[in-house]
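Here the structure comes first, spelled out in structure tokens, and everything after it is commentary.
For this depiction, one protein chain was excluded, whereas all remaining protein chains were kept in their positions.
== chain A ==
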Amino acid sequence: MKLQRWLPLAVFGLVAALLAAGVWLSRNPDRDALPSPLIGKPAPAFRLPVLHEAGRLVTDADLRGSPYLLNVWGSWCPGCREEHGVLTRFAETRRVRVVGYNWKDERADALRWLEQFGNPYWVVLVDYEGHSAIEWGIYGAPETFLVDADGIVRWKHVGPMTDDTVREQLLPALDAVGG
């Protein structure tokens, strides 16, 4: 009988805990970011033109042999501007090749953007149609993938990287792949 008296309170406590957990979980600013199903799987095959050299195509096989960072960006993307300094500082350490993935951008806009803010990329690939981006599961910019020497996707970050992201996630991931 005593137990039944406390039942409503217990239920209330349970519901309150559930709501608190919801609020707690929603504090994460990356909560809308989707986990990539590609982690641990081979990077999709691609064959993309190079921004700065008309007529040159780069394939996934061309990039194999050592790890690389694939950074999705566009001149239309405010988050990419925000991330640019972080990416530039990382690229200057020359630990891995930083490959630019210029997504759904006008060529002239992309070139102007790089001239204005500096070009941290080893090479910039162009995906104007966005078809190859679907193979990568790209749904916005910036997004950043770490691919190891064997062409396996090891890490992904959605949204602008910060210095904290680089220090706490990217560098350990790089250590793990021996980059």
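Methods note: a residue touches a chain if its C-beta (ideal position, glycine included) is under 8 Å from a C-beta of that chain, and two chains touch if they have at least 3 such contacts; residues count from 1.
Here is the rule we go by: contacts and distances are computed from a predicted model.
Asks: According to UniProt, what is the chain that's been left out of this complex called? Choose from "Heme exporter protein C", "ABC transporter permease", "Protein-export membrane protein SecF" or "Cytochrome c-type biogenesis protein".
Replies: "Cytochrome c-type biogenesis protein"
Asks: Among A:D32, A:E115 or A:D164, which residue is in touch with the absent chain?
Replies: With A:D32, A:E115 or A:D164 as choices, the missing chain is touched by A:D32.
Asks: Based on the whole complex, identify which of A:P49, A:G85 or A:G137 touches the chain you can't see.
Replies: A:G137
Asks: Go through chain A and note every residue touching the omitted chain.
Replies: Per the touch rule, chain A residues meeting the hidden chain are 4, 7, 23, 26-27, 29, 32-38, 74, 76-80, 82, 103-105, 130-131, 133-137, 139-143, 158-160.
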